[in-house]
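A short write-up of the structure that comes next.
One protein chain omitted, others in place.
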Amino acid sequence: MDFTPTEDRAMLKDMLRRVLTENTDHEKRRALLASGAPFDAALWAQLAELGILGALFPEDQGGFGGAGFDIALVFEELGRAGGIEPVLSSAILGGGLVAQLGRADQQALVAEVIAGETRLAFAHAEPGTRYDLADVSLALGPDMTLSGTKTHVLGGAEAQMLVVSVRESGAAGDTDGLSLILVPTDAPGLTVTRHVTVDGFSAATVTFDSVAVDEEARLGTAGTAYDVIEEVFARATLAVSAEALGAMESAKEMTITYLKERQQFGRAIGKFQALQHRMADVLIEVEQARSAVVNLAGHLDAPRALRERHVSATKNLIGRVGALVAEEAVQLHGGIGMTDEYALSHFVRRIVMIDHLFGDVDHHLERFIQLGLEAA
Amino acid sequence: MDFTPTEDRAMLKDMLRRVLTENTDHEKRRALLASGAPFDAALWAQLAELGILGALFPEDQGGFGGAGFDIALVFEELGRAGGIEPVLSSAILGGGLVAQLGRADQQALVAEVIAGETRLAFAHAEPGTRYDLADVSLALGPDMTLSGTKTHVLGGAEAQMLVVSVRESGAAGDTDGLSLILVPTDAPGLTVTRHVTVDGFSAATVTFDSVAVDEEARLGTAGTAYDVIEEVFARATLAVSAEALGAMESAKEMTITYLKERQQFGRAIGKFQALQHRMADVLIEVEQARSAVVNLAGHLDAPRALRERHVSATKNLIGRVGALVAEEAVQLHGGIGMTDEYALSHFVRRIVMIDHLFGDVDHHLERFIQLGLEAA
Amino acid sequence: MDLSYTAEQEAFRAEVRSFLANNLPKRLSEKVRLGKRLTKSEMEEWHALLNAQGWLAPNWPAAYGGAEWDAVQRQIFEEEACLAYAPRVVPFGLMMLAPVLLAFGSEEQKRHYLPRILSGEDWWCQGYSEPGAGSDLASLKTRAVREGDHYVVNGQKTWTTLGQHANWIFCLVRTGTEGKPQEGISFLLIDMATPGVTVRPITLIDGEAEVNEVFFDNVRVPVANLVGEENKGWTYAKYLLTHERTNIAGVGFSNAALATLKQVAASTMSGGKPLAQNPHFAARMAQVEIDLMAMRTTNLRVVSAAAKGQAPGAESSMLKIKGTQIRQELTSLLRRATGPDAMPFLPDYLEGGDNQTLDLPEHAPAAAPSYFNMRKLSIFGGSNEIQRGIITKAILEL
Partner (left out) sequence: MDLSYTAEQEAFRAEVRSFLANNLPKRLSEKVRLGKRLTKSEMEEWHALLNAQGWLAPNWPAAYGGAEWDAVQRQIFEEEACLAYAPRVVPFGLMMLAPVLLAFGSEEQKRHYLPRILSGEDWWCQGYSEPGAGSDLASLKTRAVREGDHYVVNGQKTWTTLGQHANWIFCLVRTGTEGKPQEGISFLLIDMATPGVTVRPITLIDGEAEVNEVFFDNVRVPVANLVGEENKGWTYAKYLLTHERTNIAGVGFSNAALATLKQVAASTMSGGKPLAQNPHFAARMAQVEIDLMAMRTTNLRVVSAAAKGQAPGAESSMLKIKGTQIRQELTSLLRRATGPDAMPFLPDYLEGGDNQTLDLPEHAPAAAPSYFNMRKLSIFGGSNEIQRGIITKAILEL
């Protein structure tokens, strides 16, 4: 029972926070987005160079971390700074899948991901699918060509290579029959259409028009990808939960500062007891969110049933607390909290939209109940 | 569209409030309960004499009211005063069933109920049943005897006659096959065991040991009682919703008064903004509760689907708002709000326990959804 | 007590419904239904259609071209217009300036300005809020100094909704510094074409530039543009707050939002069945529907009292708070119903582009932006905290 970070992690955290503080701010991010750039390329290179991407992989995969608490640390800081760099899409999702399943020759990709030279993305969702991981229809038949659409592909337009989930047998919703295929984004017949998300990230729709793949492109054994997808989504859920926590910390701190500085009716609005008590509740719930992140980080390598129980508990709690923190931060700020030019807007959008990633509060509440009934 | 009470109702309301104000208070109620008396017999006689029971029946049943707004008016005032007299059990439930279904000779009972001379009760729930109205097992077979148990019979120990729901065909949960039988409480083989409820009302468990009944005792046609039971429960739901509203009004007024009078940290606690804002929210929700009561009162004679939609909407809202008002009233009072000797305790217990009568918030939320799906 | 409408009221409802069916351009209602943003000319189009019908100014006297509807009629119109997804009428001239002019303006002002509001010649915006003031409206700093026949105005207003389309602005300005802050405020009408007026749009959290900052740099305003008496502007502004806040509960909007939500929940598949049959989502949806059923009646109770001449005071604060909570919950549920499809940000589509290449459900692009935009409801127009303060003083008397 020890809640102190190890010395290595404490150092990494300090360094990451310093780099992000020095290199990101709201003005810069707005200018970047206005220019059409998907993220800050210089910062991306720096993160790779400093080993931030390597911290997300264990030693046997070429990194120097990869544990739940490493992921939590990195993403909490990214969330706190409001980074929009494709760490989640390339390292946790794409890189995580290749590292778990890739053959020796494919593992070279992981080293490139860690170096920031290659970016991967995971093309999984399809039109009309929701949060069910097995809801995949894109068929890979004996002719080894793909035709269809993948949506909401995070970082898809900036990736050189996609990990694509495909169905080789069964029907949408079956956990059996799923495979993963590596497809370069410049493959003939593949079209990537980029869009920006509400919270400023870059995503894409990917269409496949008779895109030919071969057996070499396969990640792992045919038809058995579901378990690894679920495991990588557990890691991704931890990542965005920690990111939401970091963004909540920023929103909370901005709000406390604002309460102290903003004068109304002749005094700082932080002197109004009704606002004080609401802020106290926000504080308590942010601590609960932190505990939820700790719980999932500490159970990321637990047996599947226990791990997934924490996945759903944590994502549900993060979603509930996130909505409270985001909405209270805006409300306690008043008008200024509604403006795009004030940094709070970015944190609020990110906190709220994270509920739409990897399952929302309702999805995970239902799943938590279901897992409990299965265990009983 | 008119939300002003008719002149007759306004007069009835004034009179009833005056009578209740003059004749009930918390000390008197505590003394009554401590003495073992189930209710104030003198007040009961006075209510009957003043026509309060008659106001709950339409003219063609020997009363002079009986509309939703009459029921709402009477029970809001009973709730406001904290009355524990058996108006619900005798007039709305027992009396309502006899008035709806009774033969000409049985209708004489209604006149006795209105006069307060005879008290009826409705023996319906059975051990382990919950809020499903059709969950009745007590069998009436060809030998015309009853053996079994009815629980939670409101006013059962003070009634001269019981309306008993019995099953003549089908299984527990079927809406078909239910009948109603009139059984005197002194019938051989019938035992009434009285208990007090958490909120100070009198109830009973009734056991039947080969109690013989005859065809004459039947209310209405065999096997078809469900629709009338549902209708009478709609009226009862309105009654307890209005009663809860009245109790909320009292709890709210006591709390506002307390906030003005109670000094802490050198000023009235009502000057603390955090408490002011919570009280404002209580006020808003009590207005919502009033609207919910109005909605149900106004749709009590609507077609079944519309009526029951309002039954479930109103009871759900009353349950939610009731819990908020009760819990905030206690909390804003502090310690004194926790004591039995302070009148608030009675209102709080009644408001909360009304959620356990005729279906709680969850039951009616689920039912509201179900009715919506059926209508769609 | 009677929950039913009179025959006249039902006939009126039928007339409104028929007018909407025959006159509301589908082009506009589809944009409203999908949460898209209307252009200036589209807003003007609907304004003109209502004016032609004589229904543009429900609460003005007939002498000035008003419809003279009572509160229940206005409520009926509001409900029907919202359910038909009619654009909202831009309220600043019609509902906010006009009542002040009618009550406190000179005959000349009424005769000059009111017809131009109806005709659409003048588009008014509101200059109340200032960057430093917020909920503490009376602490405003924009100054108007008398110089001969003019006031010279310097300062800044903010949160000026649709100010980018307006040619006139009605402002609260400081003309006196003595006494309480409320005492030195005047109500001034300013032509935005006057030299020294600058409008800067503010992009909000949803990505839309719906509000503006308005700067005044030595703007010369004829003294004739003062409404009522100098230093009495606070009284006129407060008059609006207590007497003219019809539809503050937003019942019509909520009815329409609930209808949209139900339709989306019925057509969105989740775990192999419609989301409307998911018990958790259905529970949230049912709860807000139940709250709305009660609030419709709460609103009618206040409206019907107002129709009897009892001016709604702090009751409108209660309606504002509950109405806000319900509207925000409805947009929150629509966002969540939309699931992953709520993520893409498609400003071109929202600004009116006919299609989007991502093949999303039609309601998806506006789901998240509308949710973020609706956070304003509990902030602007007197924050819900200010409303709780009003309730505390006026009803609780604490």
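Quick notes on this structure:
Which chain is which? They are A, B and C, in the order written, and residues in each are numbered from 1.
As a working rule, a contact is a pair of C-beta atoms (placed from the backbone, for glycine too) under 8 Å apart; a residue touches a chain by one contact, two chains touch by 3 or more.
Bear in mind the structure is a predicted one, so any value in this text is a computation, not a measurement.
When the full complex is examined, the chain removed from view is found to touch A, B, C.
Touch with the chain omitted from the figure is made, among B:Thr4, B:Thr21, B:Ser210 or B:Gln264, by B:Gln264. Residue-wise, the contact with the chain that is not shown comes from A:Glu287, picked out of A:Glu22, A:Glu287, A:Glu341 or A:Glu374. Although one chain is not drawn, the whole complex shows that of B:Gln61, B:Thr118 or B:Thr205 it is B:Thr205 that touches it. Contact between subunit C and the unshown chain involves residues 279-280, 283. Remark: the residues of subunit A touching the chain excluded from display are 1-6, 9, 69, 256, 259-260, 268, 270-271, 273, 276-277, 279-281, 283-284, 287-292, 294-295, 297-299, 310, 313, 316-317, 320, 365-366, 368-369, 372-373, 376. In the full complex, subunit B touches the omitted chain through residues 125, 127-132, 149, 151-152, 173, 193, 195-199, 203, 205, 262-265, 272, 274-275, 323, 327, 330-331, 334-335, 337-341, 345, 348-349, 352-353, 355-357, 360-362, 365-366.
To be clear about the criterion, only the chains that are shown with their structure count from here on.
Distance from the centre of subunit B peaks at A, each centre being the average of the chain's Cα atoms. Subunit A and subunit B have CA centres that are 53 Å apart.
Subunit A and subunit C have CA centres that are 38 Å apart. Of all residues in subunit C, those touching 2 or more other chains are 385, 388, listed in ascending order.
Of all residues in subunit A, those touching 2 or more other chains are 272, 274, listed in ascending order.
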